[in-house]
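Quick one: structure below, then a few questions.
Heads up, one of the protein chains got dropped from this complex, but the rest are sitting where they should.
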Amino acid sequence: MFERIMSSKGWWRLFQAYGLVFLIFLYLPLALIFVYSFNANPINMAVWTEFTFDWYKTIFFGAGTAGSFDAAFTESPDRIFEVVRNSAIVALSASTISTVIGTATAIAIRRYDFVGKKVYQALLVLPMIVPDIVLGIALLIFFVGAGFELSLLTVIIGHTTFLSSYVFVVVSARLAGMDMSLERASADLGAGPLTTFRRVTLPQIMPGVVGGFLLAFIISLDDVVITYFIAGVGSQTLPLFILAMMRRGLRPQINALAILLLSFTFTVAAIGLYLRSRKS
Amino acid sequence: MDGFLQIRSATKMYRTPEGGSIRALDDVTLHIRSNELISLLGPSGCGKTTLLKCIAGFEDLDHGDITLTGQSLTRIPAHRRPFNTVFQNYALFPHLTVERNVAYGLDVAHVERKERTRRVGEALEQVGLAGFGARMPNQLSGGQQQRVAVARSLVLKPKVLLLDEPLSALDRKMRESMQIELKSLQHSVGITFIFVTHDQEEALSMSDRVAVLASGKVQQLASPKEIYDEPQNEFVANFVGTSNIFKGKVIAKEGRTLTLKTANGRELAVASDRFGVGDDACAVLRPEHLKLSGEARDRAIKGTVTQSVFVGSEMHLHVDVGLGRTAVVRHRHNKGSTEAAYGPGADVTLYYTPEAAHVIECKGA
Partner (left out) sequence: MAETGATASRNRRTLILLLAPLTILLGVFFLIPLGIMVVYSFLEPGLYGGVEWNWYPYNYGRLIGWPLNDYEVFDPIYLKIFLNSLQIALMTVAGTLLLSYPAAFWVASMKGPRKSLVLFLVALPFFANMLVRIYAWLLLLRPTGFLSTLLESTGLIIEPLDLLFTNFSVIVGMVYVLTPFMFLPIYANVEKLDYSLVRASRDLGATNVQTLWRIILPLTAPGIIGGSVIVFIPALGNFIVPSLLGGSKVQMTGNLIERSFLQSRDWPFGAALALLIMAFVVVLFSLQFSRQSKSEGQGTR
C-alpha cells in the first residue's frame, strides 16, 4: 500500500531497513543476555571464553555442582526456590481473584444501566492510570497505618486491586462485541440466570476471560515497583530478588535466571496473543 | 480521430499471493476525446479501476503508454498530471472543513489567498454547496460529500476528471439525481469526465460513450445506444441489459434475412449483412423485442412459462424454450385488459421481427 508514498525504490528500501533496525533494537539487548548466559567467563561477560550450561545448573543445584564456581558468584538454590514460590503464589492468587472480580464487574457494566455509571467506569480504570510508585507508597502508608504486617497477603491484595482493572478492560472489550440478545434468547427458552451464564455468556466471553487472566498473571509476575514497597522481609518475589542481585553487582547467574524468567513469560504471552489473534 | 487522451497497448500485471500473475490490463487501446463523458463499464475485476489508476498515475503500466495531446505521461507523477480524481468513498479529509477540503489543492500549490477564496467560492457554487464551507465532512449527507469531492477536484481546473464509482455509496434516488447533475456539470465545465462504474444503467444514461471492459480487455467502445442495440459479442450482450441468445448455424440466406438453425432444430429468421451460409452465429434477442402470442405462428418460438414476475410496469416472463434454455420476455400488462394471464404452465409462442434480432459471432458455438 505505502509503496506509492515512497515514490522511489531507494526510499522504500530505506523504510524496510528501518523496520529491521527497529526489530533489532527491540531484540538485540535480550539476545545479548541469552548469549552471555552461556559464557563461562565469570569475571567479564563481554569476553567470551567458552560455552557452558553451568550458570543454569547453579540455579537448580547450587555452586560447586557445576564446574568450579565460587559460591560468591551464585545464589543458593533454596533461596531462589523460595522467591520463585512466592512469585507463583502471588501471581496465581492475584490473577485468579482479579479475573473473577473483573469479569463480574464487566458483566454488570455491560448488562445494566445505573445512575453514575460513567463516573464509576472512570473509577475502574483509574488504577491503570495512576503511576506504580504512587500506588505503591499509598498502599504502604495504608498497610502500615492500618496495622497490616507486610507479607505475601499485602502483596496479593495490592496486585489484585490494580489487576482487576486490567481484567475489567479486557473482558469489557470482549463483551462489547457480544450479542446481548443471546442472553434474552436463553432466558426466553427457559434457562435460569445461572444456566444462562454458564452455557451462553461464559463460553462467549471465555477468550476475553482467559486473555485477562494471562495478562494479569504476567503483570503480577513481572511487577517490581508496587511489590517493592509492600513486600515484607519474608515475602520477596523473584523480580525483587533479581533487583537485589543486580544491585550487588552483575554476575553471570543473573543472565541465566533472566533467560529462564523471559522464556516463561514469553511462553505465557505467546499463548495469550495467539488466543486473541485466533478469535478476531 | 481526436488525439486528446490516448491509451495505447496498456498492459498491467499483478502478482497473486500464490506466485502467479494476472493481467489486470491486457493490451488496452482507447482513444478518449476532449469534452466527453466516457464510462468504463465492467464487472468487478475487469480492470476498469486499474485503468483509471494508471491514467491518474497511481499505478505504472508494464507495457504501452498513455499520451495527452501527443505527450507521453509515463514519466509524469500523479500530482503533476492535469487530472484529478473523485474517489469512490470521496476521500474527504475528515479533519478539514468543506472549504479547506476544496482549497486543499490550491493551498499546497501556494495559490495566493484572494484567488484561492474566489475559486473555492466558485467551485462550491458550481456544485450547489455555497454556504456549506464551514461544515465538517461528517456533517454532510452522502450526496453533499460527493459534491464536495467533485468541487475539490474541479477547483484545480483539470483537463480530465476521473470518477471512480462515485455514486456507488448513494441510495437509488440520490444516485439518479446525481447522475443528471454530473452530466450537466460536465457540459458546463466542458472537460472530459472518465467515469468508472459497474452499473450499466448508470453508464448508459450518463455517457457520451461507453467502454465495456472484461478480463482486462476492451470488449466494445461505442455510444450507449450502439452498446445496447448492437453488442459486439456475447459478453457485452449479456452484461449490458438482459439478452436471450440463440446459438446456431446459418442454413439459408435471402437478401438480408438469414435463417439460423439452432441445436434443437429450431429455425430462426434474423437480419444481418455479415454472415453467409454455413457460418456459426448467435442471435441476440432483447426481452422487450419478444412478443407473446397465444396461438401458433410461423417462425416463432414455442415454449412454456415457468415463472412470471410482476415488476409494476410490466411482467417478466421466464419461458422454457426447450433444451433447458429459458428466454426472458417483457410483457406489458394492460390494466383491465381481457388478455389471458400468462401464469406458470401456460404454453406460449414468442415472435419477433427479424430486424429486431442482432446477430453476433459465437465463441465455440
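First chain written, first letter: the chains are A and B, and each begins at residue 1.
The working rule: a residue touches a chain if its C-beta (ideal position, glycine included) is under 8 Å from a C-beta of that chain, and two chains touch if they have at least 3 such contacts.
What you see is a predicted model; the values in this text were computed from it and never measured.
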item	value
Which displayed chains the hidden chain touches across the whole complex	A, B
Touch with the omitted chain, as defined above, among A:Leu189, A:Leu202 or A:Val224	A:Val224
Chain B residues touching the omitted chain (full complex)	17, 56, 58, 78-80, 83-85, 87-89, 91, 93-95, 104-105, 107-109, 136-139, 152-153, 156
Interface with the unshown chain - residue positions in chain A	1-5, 7, 15-16, 18-19, 22-23, 25-27, 29-30, 32-33, 36, 44-47, 100-102, 104-105, 107-108, 111-112, 114, 120, 123-124, 126-127, 129-135, 137-142, 145, 157-158, 160-162, 164, 168, 193, 218, 221-222, 224-225, 228-229, 239, 242-243, 246-247, 250, 254, 258, 261-262, 265-266, 268-270, 273, 277
